[in-house]
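One protein chain is absent from this view; the other protein chains keep their places.
Up next is chain A:
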Amino acid sequence: MAETPLPETRRCIYFFLYDRSKVQEEGDLTRAGICYFYPEDTPLDQQELLCGQLAGVSRCVSELSSSPVRLLRLRKSKYAVHMRDNFLWVLSCVADIPDVSVCAFLDQLIDLFCFYNGPVRQSYQLHSQEELALRWACYLSNLQGGSTELHHIFSCLKTIDSTHIDPLLLLKAALILQACQRCPLVLAGCVLYRGRVVSTQMAPELTVKVMVHETETYSQDHRLRANGVTSGVSPPSSTVTTTVFLTPSELHTLHCPPVDNSCRSNGGPQPLARPRKSRLSRTLSDTPIADQDPAELDPAHFPPLSYQTLPSSPRSSLSDESCFSPSPSLVSTPLRSSLVSRSEGGTPPESRDRGLPNGTLPSKVTGGSVGGSSGVSVQEGERLDLESETKNPSENPEVCSLLNGHRSEQDDFSHQLSESLAKLGPVNDQSSGRSGQGGETERNQAKESKETGGEAARDCGAHSEASLQPMLLYQHRVRGLVLALLVEPSFNTHPSAKDEVYHSSLASLNGLEAHLRTTSPGTPGAQGPYTFAHYDCIQNTLTTNVCGRSAGSQDRPFVKATALLHSHFSHSDTLQEAIVRNAGCAVYGTRTAAQETYFLQQGASSRNSGIPNAQDSAFSLPSKARHRLLKHGVNLL
């Protein structure tokens, strides 16, 4: 377990899962409630201290504020918190990782566990703590291991370096997946090579989950090989199927792939049982049908509402969050009223969140949250040199204009929402139509309210977890190459499904593996006098010329500035461009709904007088970035 994370890439300091239901009476020991604690060699006293304190604080705050706690910030450390059912997860990270990344990390971790083990309560009934401790450790090490700090900041997928392989091979991988989809009971899949994504048909957050199993089996395989079990005449290839658990929304997306990938994680939770028919290409032939499908006219499908600009929330497990559903009255709060109260800080978070159509809130930049970036700039106020086109300061006009754009849809939506709620009755039904949207808003709400909590639905987690659907994960490995497919549960019992998939993909997998193996890893290339990072929020991928797992000392300021800017972008929806600088260098950041780009020009003499000045070299950064990055396929025009 412990071999993957190297000390310097460890981003998790503490992680624990605490079961409050085990500690009810005065006499109950705190240790009885500790299901898992990382690092495992922490003295029990210390574990109890931390768990006891944080559980108390979280509960207290959430009850006072009636909304869930997402982040607790102490003087020197911060803790991402997730409360569901009687469980409390807490994760503490190194300080210079942005808030959004810490929260995303914790969410990923919990999602991973549920993906492979099903509902948490049930897992702890079925398996021993020791057994599950191994799994937590495994997921932790998987999420931490093998990627750079930049990857951690964005919580992004590890992809194959596409600059060094023939694009036709990417096409080949995509065709393999399409061929598999023509086979019965296959939903979607991905092709991985040595722990990196070559091609995927699934949403990024689902791909991440699938990859964990791949990495596990790969390292096992590797160990075997290293121990003298050499490859025989034929390439070692094997297939495995394991049970995995999908959230209703994930399942829904798989059953009817969205026209627009950006709508991921927003599908209505009820799985639409589409008749499966054979087809040539899912992407082509099925899309128009999906478009017209009346069953899909679900409130959760309004594009402006579902569009996520927060890369930090690549979560599709709506169910996880639905335990903090606000009461129906709050959900159906007329939008206008929430608008009125928006400008004031004291707005209750529930109503604030209804505000923006795109699901995020243009809150004020909270600079304190990204402390510790000493290398970059000193004063909070000076951190952001906003470009003239960056409309920032007054929020209200913006909000209004945004809302005007979508008013009819909003009204429509809130109407439908209240209607469906009325039908559903009490808050935490297995309300399919609503919980999707509920999860959405809660997520934002969670982002917003740092230290709040909700008594509202303490015990609804059971519902949401019970809705996890068991499916099968099929894996076919050819040396370092893995084909991973999510398939219907009946796949194993179907007379020919497995054979069909196997035979339709074997030759191509053999070939692709041979191609990838003989592709030279490629030299890092001439790095150029600049550093950049380009994050694709939709595919959740990162392109960068910062190489290696440990960024060199010259890259440190860049990584820190990127973390800082990413954090600001995630907090402020209207922020589009920013320059962050210190005496030595300046980093330019720009983002759209679909991407974020960060750029640093090296060796530029900084003509920086300290006051805004048209001659300032920092102002030439945007145009430099545009030109330089074109050849990396990044278009900022």
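In the analysis below, contacts are C-beta pairs under 8 Å (C-beta built on N, C-alpha and C of every residue); 3 or more make two chains touch, one makes a residue touch a chain; residues count from 1.
By definition in this document, contacts and distances are computed from a predicted model.
**Q** Given that one chain of this complex has been left out, which of "Protein DENND6A-like isoform X1", "Ras-related protein Rab-44", "serine C-palmitoyltransferase" or "small monomeric GTPase" is its protein name according to UniProt?
**A** Per the UniProt record, the undisplayed chain of the complex is "small monomeric GTPase".
**Q** Among A:Ala507, A:Ala583 or A:Leu630, choose the residue that contacts the chain missing from this document, as touch is defined above.
**A** Among A:Ala507, A:Ala583 or A:Leu630, only A:Ala507 touches the chain that is not shown.
**Q** Looking at the whole complex, which of A:Leu175, A:Ile538 or A:Ala594 touches the chain that is not displayed?
**A** Candidates A:Leu175, A:Ile538 or A:Ala594; residue touching the omitted chain: A:Leu175.
**Q** So which of A:His515, A:Arg556 or A:Arg626 would be touching the chain we can't see?
**A** Final answer for the missing-chain contact: A:His515.
**Q** Since one chain isn't shown, list which residues of chain A touch it in the complete complex.
**A** 166, 168-169, 171-172, 175, 178-179, 232-234, 280, 503-504, 506-508, 510-512, 514-515, 518
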